[in-house]
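What you see is the complex with one protein chain gone and the rest in place.
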Amino acid sequence: MYNFEFTKPATIADAVAALGQDDAQALGGGQTLLPTMKQRLASPGTLVSLNAIPEMIGVCVNDVGEVCIGGATTHAVVAREAAASYPALAALASHIGDPAVRNRGTIGGSLANNDPSACYPAAALGSGATIKTNLRDIAADDYFQGMFETALEDGEIITEVRFPVPHKANYQKFVQPASRFALVGVFVAKYADGVRVAVTGASSEGVFRWAEAEAALSANFSKSAVEGLAAPEGAMISDLHGTAEYRAHLVKVMTGRAVAAAG
Amino acid sequence: MTQVTMTVNGKAVSGDVEGRTLLAEFLREKLRLTGTHIGCDTSQCGACVVHVDGQAIKSCTALAADLDGASVVTIEGMANPDGSLSVIQQAFQDHHGLQCGFCTPGMVMSAAALLKENPKPTETEVRAYLEGNICRCTGYHNIVKAILAASGQDVSAIAAE
């Protein structure tokens, strides 16, 4: 990789200041960024590690019952510490990458990257989470803006992600056999005001909500409600691992399975 | 160049690194701990797994500078203090859990992390935990068997040598 300056601030303020330099980029766990840099596809002048900012690490439940996860919290910690408060989210975290990756990769890094096959975007969008940054709160519905595109401005840091906890939820991941990312992943969450269904892996526009399924499941939260639906339309990815038609089919199958598993 | 200080296999070490120096490179090139191997560049094969502050990580996907102050254990630090093979290492030899040996350091480090978290894993749990460790030689049969044996479970019913 190209060389760069490295800095590891201890506060959000110092991190923001460091990211104000030209060509500075935030480093979460680096599980995607570092391989990208090895291929010389990214060349930051400065990498600002967010791994030593205590206020950005940890899982808690706030006054309104939201599960709040610091932006630099690793998948392994989420899997462990959110298990009681938001089991579906913890289960999702426990299947990202592999154990060693989960010990480094962070929720903030994953959401900032917004890989179209990543798991966390499905959880955030499917839960209607709030992405809290050093500047503002961004609703998940506004945050995801297409493959690798988000509402984040340059230098803006995800400090925390707040998940309203649903009555029922489940994530079903059908893995791409090589990368073990989601070939299709579907997060289904049943809230008092309706059901949210977020799909990752399938669309070239990144994570999306499947409106027809949400409507059907809000009326009748059962697998059979999904079975009556046509497969979702839209810009499905077609690649060596599966055609667009296959992915659309899997979205439906995985949605049904998520509903069944959510109970 | 920045200076990093770590504890590696119980010994204090320090060295100058560039921002881009990976932990794996620091271990192999600066410390000559060549037991940690690099088998891919996409953070998947797991030949480079080491323990940092008690947790398994991929040393090819972590910056040395980001781990200033960390306590690192590599395969060179896994044997018993008298130099004899540890329980896990011995189980790998007893059950032929390695062939070419290239993935082996990562396998042993992952196995140790697993057994620390989960002292009596099931076969399914062992296989799931090894998701990030690729072996091309053994077909995993004897690796899984060795880890189950190292956990103190009876593996005599598992087929073949």
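Going by the order they are written in, the chains are A and B; count residues from 1 in each one.
Going forward, contacts are C-beta pairs under 8 Å (C-beta built on N, C-alpha and C of every residue); 3 or more make two chains touch, one makes a residue touch a chain.
Just so we're on the same page, contacts and distances are computed from a predicted model.
S.K.: Just to verify: the chain that's not displayed, which of "Xanthine dehydrogenase molybdenum binding subunit apoprotein", "Sugar ABC transporter permease", "Acetyl-CoA acetyltransferase" or "Anti-sigma regulatory factor" does UniProt list as its protein name?
M.R.: Spelling it out: the chain absent from the display is recorded in UniProt as "Xanthine dehydrogenase molybdenum binding subunit apoprotein".
S.K.: Can you tell me which of B:Val4, B:Leu98 or B:Ala113 touches the chain that was removed from the display?
M.R.: The single option touching the absent chain is B:Leu98.
S.K.: For chain A, which positions touch the chain that isn't shown here?
M.R.: Spelled out for chain A, the touching residues are 1-3, 38-40, 174, 177-179, 181, 183, 239-243, 246, 249-250, 253.
S.K.: Spell out, residue by residue, where the missing chain touches chain B.
M.R.: 20, 28, 33-42, 44-45, 47, 74-76, 78-79, 85, 89, 92-94, 96, 98-105, 108, 123-124, 126-128, 130-131, 133-145, 158-161
Everything below uses one rule, namely that only the chains that are shown with their structure count from here on.
S.K.: What residues on chain B touch chain A, complex-wise?
M.R.: 2, 18-20, 22, 41-44, 46, 49, 52, 55-58, 61-63, 65-66, 68, 110, 113-114, 129, 131-133
S.K.: Residue numbers of chain A touching chain B in their complex, please.
M.R.: 1-6, 8, 27, 30-31, 34-35, 37-39, 47, 49, 51, 76, 97-101, 103-104, 179-180
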